[in-house]
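Quick one: the structure is below, and I'll ask about it shortly.
In this view, the complex is presented without one of its protein chains, the others remaining in place.
To keep things simple, chains are lettered A and B as they appear, and every chain counts its residues starting from 1.
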Amino acid sequence: MCLAVPGKILEVEERDGSRVARVEFGGITRPVQLDLVPEAQVGDYVVTHVGFAISRVDAEEADRTFRILEAMGLLESEERGAP
Amino acid sequence: MKYIDEYRDERIARALVADLARRVTRPWVLMEICGGQTHTLMRYGIDKLIPAQITLVHGPGCPVCVTPLEAIDKAIHIASRPEVIFVSYGDMLRVPGSRSDLVQARAAGGDVRVVYSPLEALKIARAHPERQVVFFGIGFETTAPANAMAVLRAQREGLRNFSMLVSHVLVPPAIRLLLSSPQNRVQGFIAPGHVCTVMGYREYEALSREFHVPIVVGGFEPVDLLEAISLLVAQLEEGRAEAENQYARSVTREGNLEAQAIMERVFEICDRKWRGVGLIPRSGLRLRPEFAAYDAEKVFQLEELTAEEPAECLSAQVLQGLKKPTDCPAFGRRCTPATPLGAPMVSAEGACAAYYLYRRQAVAP
Partner (left out) sequence: MEDEPKTDFSCPVPLPARDKVLLGHGSGGKLSAELLREIFLPAFRNPILARLDDQAIVSVNGLRLAFTTDSFVVSPLFFPGGDIGSLAVHGTVNDLAMGGAQPLFLSAAFIIEEGLPMETLRRVVASLEEAAASVGVEVVTGDTKVVEKGSGDQLFINTSGLGLVPEGVNLSADQARPGDRVLLSGPLGDHGIAILAEREGLEFESPVVSDSAPLHTLVAAMLEVARDSIRCLRDPTRGGLSSALNELAGRSQVGIMIEEQAIPVREEVKGACELLGLDPLYVANEGKLIAIVAPEVAEAVLAAMRAHPLGREAQIIGTVHASNPGTLAMRTALGTTRLVDMLAGDQLPRIC
(Lines give C-alpha, C1' and ligand atoms only; values in the text may rest on other atoms or scores of the structure.)
Protein backbone atom coordinates (compact mmCIF):
# COMPACT_ATOMS: atom_id res chain seq x y z
CA MET A 1 0.00 0.00 0.00
CA CYS A 2 0.99 3.56 -0.19
CA LEU A 3 2.88 4.09 -3.35
CA ALA A 4 5.08 7.03 -2.45
CA VAL A 5 8.02 8.07 -4.61
CA PRO A 6 11.05 10.25 -3.78
CA GLY A 7 11.77 13.19 -6.07
CA LYS A 8 13.93 16.31 -6.13
CA ILE A 9 12.48 19.80 -5.68
CA LEU A 10 13.50 21.99 -8.62
CA GLU A 11 11.36 25.06 -7.92
CA VAL A 12 8.89 26.29 -5.32
CA GLU A 13 6.11 28.80 -5.83
CA GLU A 14 3.12 30.17 -3.94
CA ARG A 15 -0.19 29.21 -5.47
CA ASP A 16 -3.60 29.94 -3.92
CA GLY A 17 -2.08 30.35 -0.48
CA SER A 18 0.01 27.20 -0.45
CA ARG A 19 3.48 26.22 -1.52
CA VAL A 20 3.70 24.07 -4.62
CA ALA A 21 6.93 22.53 -5.82
CA ARG A 22 7.99 21.33 -9.24
CA VAL A 23 9.50 17.95 -8.40
CA GLU A 24 11.58 15.77 -10.65
CA PHE A 25 11.19 11.99 -10.69
CA GLY A 26 13.74 10.39 -13.00
CA GLY A 27 13.15 12.66 -15.97
CA ILE A 28 9.52 13.56 -15.40
CA THR A 29 8.42 16.59 -13.39
CA ARG A 30 5.15 16.98 -11.51
CA PRO A 31 3.65 19.65 -9.29
CA VAL A 32 3.65 18.54 -5.65
CA GLN A 33 1.92 20.25 -2.73
CA LEU A 34 4.24 21.10 0.15
CA ASP A 35 1.50 21.80 2.74
CA LEU A 36 2.50 18.75 4.76
CA VAL A 37 6.26 19.43 4.62
CA PRO A 38 6.54 23.22 5.02
CA GLU A 39 10.28 23.13 5.69
CA ALA A 40 11.13 21.60 2.30
CA GLN A 41 13.37 23.72 0.05
CA VAL A 42 14.72 23.68 -3.50
CA GLY A 43 17.29 20.91 -3.78
CA ASP A 44 15.65 18.73 -1.12
CA TYR A 45 14.28 15.29 -1.95
CA VAL A 46 10.72 14.68 -0.81
CA VAL A 47 8.72 11.46 -0.64
CA THR A 48 5.44 12.14 -2.41
CA HIS A 49 2.08 10.41 -2.30
CA VAL A 50 -1.07 11.32 -4.27
CA GLY A 51 0.31 14.74 -5.17
CA PHE A 52 1.53 15.69 -1.69
CA ALA A 53 4.99 15.57 -0.14
CA ILE A 54 4.77 13.51 3.06
CA SER A 55 8.39 13.69 4.19
CA ARG A 56 11.73 15.27 3.44
CA VAL A 57 14.38 12.65 2.73
CA ASP A 58 17.06 12.78 5.38
CA ALA A 59 19.95 12.81 2.92
CA GLU A 60 22.64 12.50 5.58
CA GLU A 61 20.98 9.55 7.24
CA ALA A 62 20.36 7.90 3.90
CA ASP A 63 23.94 8.46 2.83
CA ARG A 64 25.37 7.12 6.07
CA THR A 65 23.34 3.93 6.16
CA PHE A 66 23.69 3.35 2.45
CA ARG A 67 27.46 3.48 2.61
CA ILE A 68 27.38 0.65 5.13
CA LEU A 69 25.18 -1.37 2.83
CA GLU A 70 27.37 -0.61 -0.14
CA ALA A 71 30.48 -1.76 1.70
CA MET A 72 28.65 -4.92 2.61
CA GLY A 73 27.77 -5.47 -1.01
CA LEU A 74 31.32 -4.93 -2.23
CA LEU A 75 32.75 -7.22 0.41
CA GLU A 76 30.29 -9.95 -0.40
CA SER A 77 30.96 -9.87 -4.11
CA GLU A 78 34.71 -9.84 -3.54
CA GLU A 79 34.36 -12.90 -1.36
CA ARG A 80 32.32 -14.59 -4.02
CA GLY A 81 34.88 -13.59 -6.62
CA ALA A 82 32.14 -11.94 -8.62
CA PRO A 83 32.83 -8.88 -10.83
CA MET B 1 15.96 7.35 -9.80
CA LYS B 2 17.72 8.39 -6.64
CA TYR B 3 16.68 6.70 -3.41
CA ILE B 4 15.06 3.95 -5.48
CA ASP B 5 17.57 2.43 -7.90
CA GLU B 6 20.34 1.97 -5.36
CA TYR B 7 17.90 0.07 -3.12
CA ARG B 8 17.49 -2.47 -5.92
CA ASP B 9 21.18 -3.21 -6.13
CA GLU B 10 21.78 -6.90 -6.68
CA ARG B 11 25.09 -7.06 -4.85
CA ILE B 12 23.75 -5.47 -1.73
CA ALA B 13 20.71 -7.72 -1.85
CA ARG B 14 22.90 -10.80 -2.07
CA ALA B 15 25.08 -9.56 0.76
CA LEU B 16 22.04 -9.11 2.96
CA VAL B 17 20.78 -12.57 2.05
CA ALA B 18 24.17 -14.12 2.86
CA ASP B 19 24.23 -12.26 6.17
CA LEU B 20 20.74 -13.52 6.93
CA ALA B 21 21.76 -17.08 6.18
CA ARG B 22 24.61 -16.78 8.66
CA ARG B 23 22.38 -15.38 11.40
CA VAL B 24 19.39 -17.62 11.29
CA THR B 25 19.46 -20.73 13.48
CA ARG B 26 15.76 -21.51 13.91
CA PRO B 27 12.52 -21.13 11.97
CA TRP B 28 10.83 -17.75 12.27
CA VAL B 29 7.49 -16.48 11.02
CA LEU B 30 7.48 -12.85 9.92
CA MET B 31 4.72 -10.67 8.57
CA GLU B 32 4.96 -7.65 6.34
CA ILE B 33 1.97 -5.44 6.86
CA CYS B 34 1.89 -3.29 3.79
CA GLY B 35 0.52 -4.44 0.44
CA GLY B 36 3.21 -2.43 -1.33
CA GLN B 37 5.80 -4.45 0.53
CA THR B 38 4.01 -7.68 -0.47
CA HIS B 39 4.15 -6.51 -4.06
CA THR B 40 7.92 -5.98 -3.89
CA LEU B 41 8.54 -9.30 -2.15
CA MET B 42 6.62 -11.16 -4.84
CA ARG B 43 7.86 -9.13 -7.77
CA TYR B 44 11.51 -9.69 -6.90
CA GLY B 45 11.06 -13.22 -5.60
CA ILE B 46 12.52 -12.25 -2.24
CA ASP B 47 10.70 -15.02 -0.44
CA LYS B 48 12.65 -17.43 -2.62
CA LEU B 49 15.97 -15.71 -1.86
CA ILE B 50 15.81 -15.75 1.91
CA PRO B 51 16.73 -18.85 3.94
CA ALA B 52 13.99 -21.45 4.03
CA GLN B 53 13.64 -21.22 7.81
CA ILE B 54 12.11 -17.79 7.42
CA THR B 55 8.43 -17.85 6.53
CA LEU B 56 6.87 -14.64 5.28
CA VAL B 57 3.14 -14.24 5.69
CA HIS B 58 1.25 -11.32 4.26
CA GLY B 59 -0.75 -9.05 6.47
CA PRO B 60 -3.87 -6.93 6.00
CA GLY B 61 -1.94 -4.01 4.58
CA CYS B 62 -3.99 -3.39 1.55
CA PRO B 63 -6.61 -0.75 2.25
CA VAL B 64 -8.29 -1.85 -0.95
CA CYS B 65 -8.70 -5.40 0.30
CA VAL B 66 -9.94 -4.38 3.72
CA THR B 67 -12.36 -1.68 2.61
CA PRO B 68 -15.67 -3.05 3.90
CA LEU B 69 -18.35 -4.30 1.55
CA GLU B 70 -20.72 -1.56 2.70
CA ALA B 71 -18.32 1.13 1.58
CA ILE B 72 -18.15 -0.31 -1.90
CA ASP B 73 -21.90 -0.80 -2.05
CA LYS B 74 -22.38 2.81 -0.97
CA ALA B 75 -19.88 3.92 -3.59
CA ILE B 76 -21.73 2.06 -6.32
CA HIS B 77 -25.04 3.44 -5.08
CA ILE B 78 -23.73 7.00 -5.25
CA ALA B 79 -21.93 6.48 -8.55
CA SER B 80 -25.13 5.27 -10.18
CA ARG B 81 -26.90 8.56 -9.56
CA PRO B 82 -27.13 10.67 -12.73
CA GLU B 83 -26.09 13.93 -11.08
CA VAL B 84 -22.94 12.42 -9.60
CA ILE B 85 -19.40 12.30 -10.92
CA PHE B 86 -17.80 9.59 -8.81
CA VAL B 87 -14.06 9.99 -8.51
CA SER B 88 -11.73 7.31 -7.21
CA TYR B 89 -8.18 6.06 -7.16
CA GLY B 90 -7.71 3.32 -9.75
CA ASP B 91 -7.16 0.70 -7.05
CA MET B 92 -10.83 0.56 -6.07
CA LEU B 93 -12.38 0.13 -9.45
CA ARG B 94 -12.50 -3.62 -9.74
CA VAL B 95 -13.01 -4.55 -6.10
CA PRO B 96 -16.22 -6.56 -5.84
CA GLY B 97 -19.01 -5.26 -3.61
CA SER B 98 -22.03 -7.35 -2.63
CA ARG B 99 -23.33 -7.52 -6.18
CA SER B 100 -21.22 -5.38 -8.47
CA ASP B 101 -18.17 -3.15 -8.70
CA LEU B 102 -17.37 0.35 -9.88
CA VAL B 103 -16.29 -0.82 -13.33
CA GLN B 104 -19.70 -2.37 -13.87
CA ALA B 105 -21.37 0.70 -12.41
CA ARG B 106 -19.57 2.66 -15.11
CA ALA B 107 -20.65 0.19 -17.78
CA ALA B 108 -24.23 0.65 -16.57
CA GLY B 109 -23.99 4.41 -17.16
CA GLY B 110 -22.42 5.82 -14.00
CA ASP B 111 -19.87 8.62 -14.44
CA VAL B 112 -16.89 7.05 -12.69
CA ARG B 113 -13.48 8.66 -13.12
CA VAL B 114 -9.99 7.65 -12.02
CA VAL B 115 -7.63 10.23 -10.50
CA TYR B 116 -4.16 10.16 -9.03
CA SER B 117 -4.77 12.80 -6.38
CA PRO B 118 -7.71 14.23 -4.41
CA LEU B 119 -6.74 17.63 -5.86
CA GLU B 120 -7.89 16.39 -9.26
CA ALA B 121 -11.27 15.61 -7.72
CA LEU B 122 -11.47 19.23 -6.56
CA LYS B 123 -10.59 20.37 -10.07
CA ILE B 124 -13.45 18.32 -11.47
CA ALA B 125 -15.82 19.83 -8.91
CA ARG B 126 -14.81 23.35 -9.88
CA ALA B 127 -15.24 22.55 -13.56
CA HIS B 128 -18.69 21.02 -13.11
CA PRO B 129 -20.70 23.15 -10.66
CA GLU B 130 -23.91 21.55 -11.95
CA ARG B 131 -22.85 18.06 -10.85
CA GLN B 132 -22.19 16.49 -7.47
CA VAL B 133 -18.59 15.32 -7.28
CA VAL B 134 -17.95 12.56 -4.77
CA PHE B 135 -14.44 11.36 -3.95
CA PHE B 136 -13.79 7.89 -2.57
CA GLY B 137 -11.55 8.55 0.40
CA ILE B 138 -9.96 5.20 1.18
CA GLY B 139 -6.50 4.37 2.38
CA PHE B 140 -4.38 4.08 5.46
CA GLU B 141 -2.86 6.90 7.46
CA THR B 142 -0.56 7.64 4.52
CA THR B 143 -3.40 8.95 2.39
CA ALA B 144 -5.52 10.55 5.11
CA PRO B 145 -3.57 13.85 5.32
CA ALA B 146 -3.95 14.49 1.57
CA ASN B 147 -7.65 13.71 1.74
CA ALA B 148 -7.95 16.01 4.76
CA MET B 149 -6.27 18.80 2.78
CA ALA B 150 -8.80 18.31 0.00
CA VAL B 151 -11.69 18.77 2.44
CA LEU B 152 -10.07 21.89 3.92
CA ARG B 153 -9.55 23.29 0.43
CA ALA B 154 -13.16 22.62 -0.52
CA GLN B 155 -14.27 24.37 2.64
CA ARG B 156 -11.99 27.34 2.07
CA GLU B 157 -13.25 27.76 -1.49
CA GLY B 158 -16.85 27.31 -0.47
CA LEU B 159 -17.37 24.45 -2.92
CA ARG B 160 -20.98 23.32 -2.72
CA ASN B 161 -20.75 20.29 -4.94
CA PHE B 162 -17.89 18.30 -3.45
CA SER B 163 -18.07 15.53 -0.86
CA MET B 164 -16.01 12.57 0.24
CA LEU B 165 -17.06 9.00 0.96
CA VAL B 166 -14.61 8.24 3.72
CA SER B 167 -13.42 4.76 4.58
CA HIS B 168 -9.99 5.27 6.09
CA VAL B 169 -8.43 2.57 8.22
CA LEU B 170 -5.66 2.67 10.83
CA VAL B 171 -2.92 0.06 11.02
CA PRO B 172 -1.99 -0.32 14.72
CA PRO B 173 -5.46 -1.56 15.84
CA ALA B 174 -5.27 -4.30 13.21
CA ILE B 175 -1.84 -5.36 14.40
CA ARG B 176 -3.13 -5.38 17.97
CA LEU B 177 -5.98 -7.64 16.89
CA LEU B 178 -3.60 -10.04 15.18
CA LEU B 179 -1.28 -10.11 18.16
CA SER B 180 -4.17 -10.71 20.54
CA SER B 181 -5.46 -13.69 18.62
CA PRO B 182 -4.64 -17.07 20.18
CA GLN B 183 -4.01 -18.37 16.67
CA ASN B 184 -1.32 -15.82 15.95
CA ARG B 185 1.92 -17.40 14.86
CA VAL B 186 3.67 -14.25 13.63
CA GLN B 187 6.85 -13.61 15.61
CA GLY B 188 8.05 -10.39 14.01
CA PHE B 189 6.52 -7.58 11.95
CA ILE B 190 7.70 -5.28 9.21
CA ALA B 191 5.75 -2.10 9.82
CA PRO B 192 4.53 -0.05 6.84
CA GLY B 193 7.12 2.59 5.95
CA HIS B 194 4.83 5.18 4.43
CA VAL B 195 2.17 4.93 7.11
CA CYS B 196 5.00 5.51 9.61
CA THR B 197 6.34 8.40 7.55
CA VAL B 198 3.12 10.16 8.50
CA MET B 199 2.44 8.69 11.94
CA GLY B 200 5.91 7.93 13.27
CA TYR B 201 6.46 4.67 15.10
CA ARG B 202 5.59 5.41 18.71
CA GLU B 203 2.45 3.28 18.45
CA TYR B 204 4.58 0.36 17.31
CA GLU B 205 6.94 0.81 20.27
CA ALA B 206 3.94 0.38 22.53
CA LEU B 207 2.79 -2.73 20.67
CA SER B 208 6.28 -4.18 20.72
CA ARG B 209 6.55 -3.71 24.48
CA GLU B 210 3.06 -4.96 25.27
CA PHE B 211 3.27 -8.14 23.21
CA HIS B 212 7.02 -8.65 23.42
CA VAL B 213 7.39 -8.82 19.66
CA PRO B 214 10.03 -7.18 17.42
CA ILE B 215 8.71 -4.63 14.94
CA VAL B 216 10.90 -3.01 12.29
CA VAL B 217 9.67 -0.10 10.17
CA GLY B 218 10.57 -1.05 6.61
CA GLY B 219 10.78 0.67 3.24
CA PHE B 220 9.55 -0.66 -0.07
CA GLU B 221 12.52 -1.58 -2.19
CA PRO B 222 14.17 -5.02 -2.12
CA VAL B 223 17.18 -3.81 -0.11
CA ASP B 224 14.87 -2.11 2.40
CA LEU B 225 12.88 -5.27 2.95
CA LEU B 226 15.91 -7.52 3.18
CA GLU B 227 17.44 -5.14 5.71
CA ALA B 228 14.21 -5.06 7.70
CA ILE B 229 14.07 -8.87 7.69
CA SER B 230 17.70 -8.95 8.82
CA LEU B 231 17.00 -6.62 11.72
CA LEU B 232 13.99 -8.68 12.77
CA VAL B 233 15.92 -11.95 12.64
CA ALA B 234 18.76 -10.40 14.62
CA GLN B 235 16.31 -9.39 17.34
CA LEU B 236 14.61 -12.76 17.36
CA GLU B 237 17.87 -14.68 17.51
CA GLU B 238 19.06 -12.48 20.35
CA GLY B 239 15.77 -12.63 22.23
CA ARG B 240 15.13 -8.88 21.94
CA ALA B 241 11.77 -7.27 21.22
CA GLU B 242 11.92 -3.62 20.21
CA ALA B 243 10.67 -1.23 17.59
CA GLU B 244 13.42 -0.32 15.14
CA ASN B 245 13.46 1.92 12.10
CA GLN B 246 15.03 0.63 8.88
CA TYR B 247 13.41 3.31 6.73
CA ALA B 248 15.17 6.18 8.49
CA ARG B 249 15.58 8.18 5.31
CA SER B 250 11.85 8.90 5.43
CA VAL B 251 10.61 7.89 8.89
CA THR B 252 11.25 9.53 12.26
CA ARG B 253 9.96 8.40 15.62
CA GLU B 254 7.49 11.29 15.84
CA GLY B 255 6.49 11.17 12.20
CA ASN B 256 5.14 14.14 10.28
CA LEU B 257 3.56 16.36 12.93
CA GLU B 258 2.12 18.79 10.40
CA ALA B 259 0.32 15.94 8.61
CA GLN B 260 -0.93 14.54 11.92
CA ALA B 261 -2.31 17.93 12.92
CA ILE B 262 -4.22 18.25 9.66
CA MET B 263 -5.65 14.76 10.06
CA GLU B 264 -6.68 15.59 13.62
CA ARG B 265 -8.46 18.73 12.44
CA VAL B 266 -10.56 17.00 9.81
CA PHE B 267 -10.99 13.40 10.96
CA GLU B 268 -11.95 11.63 14.16
CA ILE B 269 -11.39 8.02 15.12
CA CYS B 270 -14.33 5.64 14.77
CA ASP B 271 -15.03 1.94 14.75
CA ARG B 272 -14.48 0.37 11.34
CA LYS B 273 -15.36 -2.96 9.80
CA TRP B 274 -12.46 -4.52 7.94
CA ARG B 275 -13.48 -6.74 5.09
CA GLY B 276 -12.54 -10.29 5.80
CA VAL B 277 -11.69 -9.50 9.42
CA GLY B 278 -14.70 -7.93 11.06
CA LEU B 279 -15.26 -4.93 13.28
CA ILE B 280 -12.13 -3.52 14.85
CA PRO B 281 -12.94 -0.83 17.43
CA ARG B 282 -11.39 2.60 16.90
CA SER B 283 -9.63 1.47 13.74
CA GLY B 284 -11.07 3.93 11.25
CA LEU B 285 -11.35 7.60 10.52
CA ARG B 286 -14.45 9.58 9.68
CA LEU B 287 -15.06 13.25 9.00
CA ARG B 288 -15.73 15.40 12.05
CA PRO B 289 -19.32 16.72 12.40
CA GLU B 290 -18.29 20.25 11.39
CA PHE B 291 -17.44 18.89 7.93
CA ALA B 292 -20.87 17.32 7.45
CA ALA B 293 -21.37 19.29 4.24
CA TYR B 294 -18.45 17.38 2.74
CA ASP B 295 -19.42 13.98 4.09
CA ALA B 296 -21.00 11.94 1.30
CA GLU B 297 -22.72 9.63 3.80
CA LYS B 298 -24.64 12.64 5.15
CA VAL B 299 -25.09 14.44 1.83
CA PHE B 300 -26.64 11.37 0.24
CA GLN B 301 -28.40 10.26 3.41
CA LEU B 302 -27.17 6.72 3.14
CA GLU B 303 -28.91 4.92 5.97
CA GLU B 304 -26.57 2.62 7.76
CA LEU B 305 -26.44 0.47 4.66
CA THR B 306 -25.10 -2.83 5.88
CA ALA B 307 -23.92 -5.66 3.71
CA GLU B 308 -23.85 -9.25 4.78
CA GLU B 309 -20.25 -10.15 5.24
CA PRO B 310 -20.00 -13.61 3.70
CA ALA B 311 -19.67 -16.19 6.42
CA GLU B 312 -15.97 -16.87 6.51
CA CYS B 313 -14.22 -16.27 3.29
CA LEU B 314 -10.73 -17.63 3.05
CA SER B 315 -9.74 -14.01 2.35
CA ALA B 316 -10.00 -13.44 6.07
CA GLN B 317 -7.48 -16.11 6.89
CA VAL B 318 -5.17 -14.94 4.12
CA LEU B 319 -5.31 -11.35 5.32
CA GLN B 320 -4.59 -12.44 8.86
CA GLY B 321 -1.63 -14.43 7.65
CA LEU B 322 -3.14 -17.74 8.73
CA LYS B 323 -3.25 -19.13 5.22
CA LYS B 324 -1.35 -18.54 2.02
CA PRO B 325 -3.36 -17.72 -1.09
CA THR B 326 -2.24 -21.02 -2.59
CA ASP B 327 -3.96 -22.84 0.30
CA CYS B 328 -7.30 -21.64 -1.01
CA PRO B 329 -9.06 -24.22 -3.21
CA ALA B 330 -10.53 -21.45 -5.34
CA PHE B 331 -7.18 -19.77 -5.99
CA GLY B 332 -6.34 -19.75 -9.68
CA ARG B 333 -9.48 -21.70 -10.49
CA ARG B 334 -12.75 -19.98 -9.65
CA CYS B 335 -10.88 -17.04 -8.22
CA THR B 336 -8.52 -15.21 -10.59
CA PRO B 337 -7.75 -11.55 -11.21
CA ALA B 338 -10.29 -11.56 -14.04
CA THR B 339 -12.97 -13.22 -11.91
CA PRO B 340 -12.13 -12.29 -8.34
CA LEU B 341 -14.12 -13.78 -5.51
CA GLY B 342 -12.60 -11.51 -2.92
CA ALA B 343 -10.70 -8.28 -2.69
CA PRO B 344 -7.19 -9.71 -2.13
CA MET B 345 -7.36 -11.10 -5.67
CA VAL B 346 -8.28 -7.79 -7.21
CA SER B 347 -5.97 -5.25 -5.76
CA ALA B 348 -2.49 -5.16 -7.25
CA GLU B 349 -1.35 -5.18 -3.65
CA GLY B 350 -3.63 -7.97 -2.49
CA ALA B 351 -1.81 -11.05 -1.35
CA CYS B 352 -3.73 -13.29 -3.74
CA ALA B 353 -3.17 -11.10 -6.77
CA ALA B 354 0.51 -10.77 -5.98
CA TYR B 355 0.75 -14.54 -5.80
CA TYR B 356 -1.25 -14.93 -8.96
CA LEU B 357 0.72 -12.45 -10.99
CA TYR B 358 4.11 -13.61 -9.88
CA ARG B 359 3.94 -17.11 -8.57
CA ARG B 360 1.18 -19.22 -10.03
CA GLN B 361 3.54 -21.96 -11.08
CA ALA B 362 7.14 -22.78 -10.32
CA VAL B 363 8.87 -20.79 -12.98
CA ALA B 364 12.47 -21.95 -13.14
CA PRO B 365 13.00 -23.69 -16.49
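One rule holds for everything that comes next: contacts are C-beta pairs under 8 Å (C-beta built on N, C-alpha and C of every residue); 3 or more make two chains touch, one makes a residue touch a chain.
Every value quoted in this text rests on a predicted model; they were computed, and no experiment measured them.
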Residue touching the undisplayed chain, where the options are B:106, B:153 or B:249: B:106
Residue, one of B:30, B:62, B:84 or B:280, that touches the chain absent here: B:62
Absent chain, residues of subunit B that touch it: 1, 4, 8, 10, 13-14, 35-36, 42-46, 48-49, 62-64, 89-91, 93-94, 96, 98-101, 103-104, 106-108, 114, 116, 139, 143, 183, 222, 310-317, 323, 327-330, 334-342, 347-349, 356-365
Absent-chain interface as seen on subunit A, which is shown: 1-3, 5, 24-30, 49-50
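The criterion applied here is as follows: only the chains that are shown with their structure count from here on.
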Euclidean distance of C-alpha centroids - subunit A vs subunit B, Å: 22
Residue ranges of subunit A in contact with subunit B within the complex: 1-6, 8, 17, 25-26, 33, 35-38, 45, 47, 49-52, 54-55, 57-59, 61-62, 65-66, 69-70, 72-77, 80, 82
Residues of subunit B that touch subunit A when the two form their complex: 1-4, 6, 9, 11-12, 14-16, 18-19, 34-36, 61-64, 89, 116-120, 139-140, 142-143, 145-146, 149, 156, 192-195, 197-198, 223, 227, 248-252, 256, 258-259, 262, 349
